[in-house]
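Removed: one protein chain of the complex. Kept in place: all other protein chains.
When the chains are written out, they are named A, B and C in that same order, and each has its own residue count from 1.
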Amino acid sequence: MVKMTFVEASREALREMMQADETVWCVGEDLGRGSVFGQYLGLQDEFGPDRVADTPISEAAIMGAAFGAAMVGTRPVVEMRFSDFALCATDELVNQIAKARFMFGGQSRAPMVIRKPIGLWRSSAAQHSQSLESWYVHIPGLVVLCPATPQDNYSMMKAAIRCDDPVVYLEHKNIWGMEGEVDTSLEIELGKAAVRRQGADVTLVSWSDTANLCVQAAKTLAAQGVDAEVIDLRSLWPWDKEAVVSSVRKTGRLVVAHESVAVGGFGAEVVATVVEQAGDALRGPVRRLGAPRSLVAYAPNLEDKMRVTEQMIVTAAKETMGK
Amino acid sequence: MVKMTFVEASREALREMMQADETVWCVGEDLGRGSVFGQYLGLQDEFGPDRVADTPISEAAIMGAAFGAAMVGTRPVVEMRFSDFALCATDELVNQIAKARFMFGGQSRAPMVIRKPIGLWRSSAAQHSQSLESWYVHIPGLVVLCPATPQDNYSMMKAAIRCDDPVVYLEHKNIWGMEGEVDTSLEIELGKAAVRRQGADVTLVSWSDTANLCVQAAKTLAAQGVDAEVIDLRSLWPWDKEAVVSSVRKTGRLVVAHESVAVGGFGAEVVATVVEQAGDALRGPVRRLGAPRSLVAYAPNLEDKMRVTEQMIVTAAKETMGK
Amino acid sequence: MSTADHNTKRGRDLLAMMERIRAFEEQACLAAERDKLVLGAIHPSIGQEGVAAGVMCNFNRDDILLSTHRGHGHTLAKGADPLAMMRELLGREGGCCGGKGGSMHIADFGVGMLGANGVVGANITIAAGAAHGLKLQGSDRVVVDIFGDGAINRGPFLEGVNWASVFDLPILFVCEDNQYSATTKTSSVTGGPGAAARAESLGLRATTVDGNDAEAVADITAEITARIRAGGGPEMLHAITYRRTGHTSFDPAGYRPNGESEHEAKTNDPIARQRAVLAGMGLSTDELDAIHAAAQSEMVQVLADAAATPFPADEMALQDVQDIGSPAQEAY
Partner (left out) sequence: MSTADHNTKRGRDLLAMMERIRAFEEQACLAAERDKLVLGAIHPSIGQEGVAAGVMCNFNRDDILLSTHRGHGHTLAKGADPLAMMRELLGREGGCCGGKGGSMHIADFGVGMLGANGVVGANITIAAGAAHGLKLQGSDRVVVDIFGDGAINRGPFLEGVNWASVFDLPILFVCEDNQYSATTKTSSVTGGPGAAARAESLGLRATTVDGNDAEAVADITAEITARIRAGGGPEMLHAITYRRTGHTSFDPAGYRPNGESEHEAKTNDPIARQRAVLAGMGLSTDELDAIHAAAQSEMVQVLADAAATPFPADEMALQDVQDIGSPAQEAY
């Protein structure tokens, strides 16, 4: 067990993968200086500027070129800086990378990890705060990961780099400094959820930093006599329907919470799937929490109106129990 | 009442709006020749090349420039040719157009209609067949419309051009030739669903061409003794929750069907909302139909595997009734 | 007014504007670092004021400006109210965007400033479109679009400049070349000779100018805008300057050669250079100092006033999203 922050965890995983496999390389803006959040600090010194490549401000080319390089046998780790800027490379990701293997009848692979830091980060405003995980889950061909702890960021980054599919890797900007114990020998199978807390009364399903909020909420709920089970999906595609459905079959109650906009969010998919596969097991109303269909403002009090809070999760959980 | 095809309906509506309001103009590739499906045939002759502007192959600039022109007081109708190509202009649509009004504290408006023909069209393959309506519904600031009949394409195009919000206007490529009677005096309030058939046993919710399929399925169901209500949402944002919820309160049964990929599709939002708002009224399992999370192939038999069929809707409706 | 008087007046105005921009940004940096009142990032243009002042003095209030994340100077020089701007940086009520945009999204439609932009290069197509709209309307207004040297490596540069070229639009593109893109020396990621050559290859006339020489910037921009106003079509101005601060106010910029910034500050400060020009025209040190002092006291007061303003009302979080469809989370 090693103590690491969230940002150190994926950096260390990346470093080890680069040491183990010389086809792995990183590409993006300002990587030589560690990128915006220090995710690459020291790597250019260690691996040189070819394998930690500083690029022009050309998101479309970063994405497209990494794809071309993946098709000839390298394994790029692509840095998009803020997930918002990745929208400048949507054709490349969605029409090209996600589709090539199928469209070319299986001739190609695109083993790439595409890192897009997501989420609310104090006063970053509307163009630097989005979480669009539900978009990528809707695109066949893509794997979508949302780690929420240092351990998961370590183990999932390794699994993502090993994966032969293109992986959209969504780290939350607000938890770079989060500390935790990391077992560097732990392997995580992509698509398996983490049960962050066992409980009998209500199932809280979440991912990314909101999963951490759910763990907090579960503690508060416990103090109020409600025994919540917290499922951190961590992988949204593939996602662990079995874990969610079997938990709901046990508890009979469901709250889904995420930071992204509620309307059209992945929470709807979770609710719809549970209703389809275990609708008979539900013993109370279902609750879904997400941001209003509004934009993230700069002013801190307005920004806060977009946040799902611990209190909202607690209240929703109690409502499912008729409390 | 005038007989019109689907493509004639929106073209006629556009022509009338251009006659009535000289700030309305059209911008896109090959518009002078009517664009890919004849949506603009004759308009450049009538209104000249300034108001029906032929552009370079520059989707990002088409979208971005139209936005700039909208901010100084014109009302552009933007043609993206195939919705797939619109992905080349995602930053412009999602980070700029959708966000400007809020981000600038209400100083700006972006009255634009962004036309993106969607859907399966024989052997167009993976890069010319997508339907990503659920993406746009998830983006605050955007209106999302999916007309399915000539009447709706006529009346909704007019309403869209009048609307001061940016409107993502999704016409289905497979029904350009669909004929229907059009009442040119009929105004449609955006956000109101059309009840295409009244019924007591099961509610079929859909939009775009799949709504037409539901109407067919309802006929087949009627012959088999099942009285289906067909709701064509036509507008996905805002969407007519009231119409759906009150129908489900009446029938107690719900099938949602759409052509786009089921996982993360807007069908999930409809199911989740119904469960949240009228879960107590459900008297049978809920069914959701959409494409597998796979890609659209060129070979016709493989393409067909991505289609929701009338038979699938009929079967799903009967399953909700335990038949 | 004689030509000499005219020149002196313009020179004085240029200095005053540069001093005001400098003072505004110094106060903004203090607000960020000392007072912790600015919660988001700010990107100072200290040392680049010659471009803002020299370019913008050739545009009218009803002309259109689009700018970047580093846009305080351009915005002030377009005539925006510094108090409304400072309130915006502090996320307050009465900010020019109601506190919803912050520094990176400053806009003041009242003075024709249609927005800074948080996405590098995104303003280029939008600005071309604003010019397109003006042309469709038969307007005689023109557009100026300012972007950084890093932006010329993004696709929208090509698409937007080509668009302006093809539609022959009334727009001046200004590449404000401060030689850095965040932590990267821009020349290391830029193929070919740069902004002017690229614009020329797209059919534009392009001019390069010393951006720290406010007089030269003002002169050349006057010539160019005269051509554009006369229907001569789009042009490019490549103004070379230097980013004296880090990328943001918090960036120590340790990636730069030692002493580079200090050397620039000492030898190539646009304000010092303009003071020398005005001294040459006969202005006294006292007169020049008075311009400085006025700017300082204006902006100290601006920060004090901004800091005394409340945050916006909570309801604003759901306002100005769109006309139809409620933004409220009402799923349950």
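General observations
In the analysis below, a contact is a pair of C-beta atoms (placed from the backbone, for glycine too) under 8 Å apart; a residue touches a chain by one contact, two chains touch by 3 or more.
None of the values given here were measured: they were computed from a predicted structure.
The omitted chain makes contact with just one of the residues C:Asp35, C:Asp62 or C:Glu200: C:Glu200. Of A:Thr5, A:Asn153, A:Ser247 or A:Thr273, it is A:Thr273 that touches the chain left out of the display.
Although one chain is not drawn, its touching partners on chain C can still be listed: residues 153-159, 161-162, 164-166, 188-193, 197-198, 200-204.
The omitted chain makes contact with chain B at the following residues, 29-30, 32-33, 54-60, 84-85, 88, 122-128, 262-263, 285-295, 297-302, 305-306, 316, 319. Mapped onto chain A, contacts with the missing chain fall at residues 25, 50-51, 53, 55-56, 58, 60-61, 63-74, 91-92, 95-96, 100-108, 140-143, 163-165, 190-191, 237-238, 272-273, 276-277.
Everything below uses one rule, namely that only the chains that are shown with their structure count from here on.
Relative to chain A, the chain whose mean Cα position lies farthest away is C.
Here the CA centre of chain B is 40 Å from the CA centre of chain C. For this pair, chain A with chain B, the centres built from the Cα atoms lie 30 Å apart.
Each chain gets one centre point, the mean of its Cα atoms, and the points for chain A and chain C are 36 Å apart. Shown for chain B are the residues that touch two or more other chains, namely 91, 95, 102-103, 140-141, 237, 272-273, 276.
Within chain C, the positions touching two or more other chains are listed as 95, 97, 99-101, 105, 117-119, 155, 321, 325-327, 331-332.
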